[in-house]
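The complex appears here without one of its protein chains, the remainder shown in place.
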Amino acid sequence: MKNKKSWMLVAVCLCLIMVVSGCSQKKAEKFPSEPITLIVNYGGGGGTDITARALAKAVEPFLGVPVTVVNKAGGAGTAGIIEMKSKKPDGYSVGVVTYAPLAIVPHQMKVPYTPEDFKYIMGYGIYRYGLAVKKDSPYKTVDDLVKAAAAKPDGMAFSASGYPQPFVMQKIGALKNVKFNYVPTKSGSEAATAVLGGHVEVTIAVMADLMQFVKTGELRLLASVSSDRLDISPNTPTLKELGYDIAINSYMGIGVSKNVPDDRLKILREAFAKAFKDQAFQDIMKKTSVPAKYIDGEEFGKLCSDGYKESEQNLKAMGVKK
Amino acid sequence: MLQVYKSMYVKIAHCKGGMGMKFSEATAEQVTGVSLGVFSLLLYFVLIPWQIADVKVAGVTPRFLPEALAIFMLILSICLFVNGYGKRTNVGQKYYSFAPKETALVVKSLLILSGYIVLLEVLGYLLTTIAALGLLMYMYGQRRIKILIPVTIGLPVVIYLFFTKVLQIVLP
Partner (left out) sequence: MLDLMLNGFATILFSPTNLMYLFAGVTLGILMGSIPGLTATMAIALIVPLTYYMEPVQSLIMLMGAFNGGTFGGSISAILIGTPGTPAAAATVADGFKLGLAGKAGKAIKMALMASITGCLFSCIVLILVAEPVARYALKFGPAEYTVLMVFSLTINGSAAGKSIIKGLIGGSLGLLFGMVGLDPIASIPRFTFDQPILSSGIDLVVMLIGSLAFSEVLVQIEAVAKGKVKAHMPPPQSPDDERLSFKEYWTNIRTIVRSAFIGCGIGALPGLGPTLAAYVGYDIAKRNSKHPEEFGQGSLEGVAAAETANNAVCGANLIPLLALGVPGDTVAAIMIGAFMVQGLTPGPMIFREAPEVVAGLYAGLILSNLLLAVLVLAFYRVFTKVSQLETTIIFPAVFMFCTIGVYALNQNVSDLWLMMLFAVLGYIMVKLDYSPATMMIGFILSPLFEVNLRQALIISSNNPSIFFSTPITWFFWVITIYSIFTITRSRRKGKLVV
């Protein structure tokens, strides 16, 4: 018994020593003086992971310390963000924050954060969306589609791989008083193949998933659902140009806890802004078909907060949130 | 019904050491039938309303299939109970036994592993794994120092190096 107690004592002492020495070291030196962890909120090998790893590599020389990437997948992208928030706000834990888990998912499930709980370093990528039908579909324009849907009292089915895509059809529906039924799929490419197989008539997906089939002519792009025309298909009009005042965008960014001191945030922002211009990083972004776009931290935060409020109303309008 | 539990209680009480039990197939089926029935009712009336928001979507709602499953499980539990009840007088039916010594070892293993999980993030991977591995091996009857020491220290170190160096996974 006595033996056990003394062992415990030794263990406790050891722990204390480690903690104390760890703390005192950090305070004395300049930031950053030890490795920084980048928490990626999706699993290894996915698009977000690949670009985040390239970014981590690119930012190392500007920070002067190694940047290790940790994947924390799960909870529809929220697990990684929760993990980042739970870390000490010393600027050594930085997280990839994507638009949907920040602005949309918090309305669907309970998460211990809102977009206001973070400060943002930058936004570095923007997703573009397109509206497409099968090549032999009778619908040549969005108006054709709306007319056809109006003729169906039960509504027309469309496929998409998650929010914010369905907001578009819901809004078109509300505008023209027709009904569209959302068929969720696991991935964007599945949403596209649901149209190819003739199981649904129309899909909204990220351009990266549609492009292949647009190129082979198997899918016909009816509109760009983003605020601008698409680089890859400049002849396709945007929904706005077609008279529907609707656009969705989705972003990838880097954030830290809001309690990180401002001087450290400034250092991180400067380093990541330089890393964004790195050629290797830009190449990876191009390869993964995510248009790279630099959005400064403050603006990115505003995009997320606005999106957070807007999504709540959209979800309520769709009846999936009370 | 009450009799079933009573007979089980008697059987448990008869075993020495407290951990062991022995009961017939009929008893087992009646008891699990009742527990499963209670569970499916709980699922239908408590868990589903509590854990699944009542939202309206096209097609069937998120509650539909869980509710259907709960009803199906209730039917199964009744079948199981009736089945077990029908067997109660069968001679030579199967007996399930949780022998005291064996069950104690399983429970002890689970306790050690639970402790291992609790301490994993506190003390770090290497220390806890060495301790847990040593404890388990000793408990299962390994007494030779020549085997205990190399395995308890070597294996965790190899795993640790493999994960952190080769696979680049951060361990606590």
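Odds and ends about this structure:
Per-chain residue numbering starts at 1, and chain names A and B are given in the order in which the chains are listed.
The rule is simple: a contact is a pair of C-beta atoms (placed from the backbone, for glycine too) under 8 Å apart; a residue touches a chain by one contact, two chains touch by 3 or more.
Keep in mind it's a predicted model, so treat the numbers as computed, not measured.
Only one residue in the set B:Leu41, B:Leu105 or B:Leu127 touches the chain that does not appear here, and it is B:Leu105. Contact with the undisplayed chain is limited, among A:Ala150, A:Ala174 or A:Leu196, to A:Leu196. Taking the whole complex into account, chain B touches the unshown chain at residues 28, 32, 36, 43, 47, 51-53, 55, 57-62, 65-66, 69, 72-73, 76-77, 79-80, 83, 94, 96, 98-99, 101-106, 109-110, 113-114, 116-117, 120-121, 125, 129, 132-133, 136-137, 140-142, 147, 151, 155-156, 159, 163, 167-171.
Although one chain is not displayed, its contacts with chain A can still be listed: residues 43-47, 49-50, 53-54, 70-76, 78-79, 82, 105, 108-111, 154-155, 157, 162-163, 181-187, 189-190, 192-194, 196-200, 208-209, 211-213, 215-216, 218, 284, 287-289, 320.
Here is the rule we go by: only the chains that are shown with their structure count from here on.
For chain B in complex with chain A, the touching residues are 53, 55-59, 123, 170. Here chain A touches chain B in the complex through residues 11, 68, 70, 155, 181-182, 319-322, going by the rule given at the top.
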